[in-house]
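Removed from the display is one protein chain of the complex; every other protein chain stays in position.
Showing subunit A:
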Amino acid sequence: RYVRQLQRLQLLFSPTAADARGARQFVEEAAQDFARQHPDVVLYVSPHSGPGPAPVLRAEYLNGTVREELIASKTSEEIVQLATKLANQSGLDIIRIRKPFHTDNPSVQGQWHPLTNKPSILTVQGPRWQPQ
């Protein structure tokens, strides 16, 4: 069955900084709807007062990876889109895909090895030996 890989989202922002305006709007308007639509993700909202670090959305996944995305100067809709994107990801590292194709069954009739299409010893005809 499908198990959502996102465990929890932590929204860390400051209640007074100018670049956290989108984060504050998200918390006021869209955070509850997001939490209701994703009941298996725990959403923590922690405002830290005073001038502090930039507003950040931290996502923790089931395999332990923690991903931080800056949400400074983003609108509320963009933060919703970002949160849904993180919720649909798995926690695997984001690396370059080496090949754009993959099969689970690389060979249908069996992979060739030097003994395919060679007759076996039991049916080999020699100069005097006749098969029965």
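Assorted remarks:
In this section, a contact is a pair of C-beta atoms (placed from the backbone, for glycine too) under 8 Å apart; a residue touches a chain by one contact, two chains touch by 3 or more; residues count from 1.
Following the convention adopted for this analysis, contacts and distances are computed from a predicted model.
Missing chain, UniProt protein name: "Large ribosomal subunit protein mL44", from among "proteasome endopeptidase complex", "COP9 signalosome complex subunit 5a-like isoform X2", "Large ribosomal subunit protein mL44" or "Auxin-responsive protein".
The set of subunit A residues touching the chain not shown comprises 1-4, 7-8, 10, 12, 39-42, 44, 46, 48, 53-54, 56, 58, 62-63, 68, 70, 114-115, 118, 120-122.
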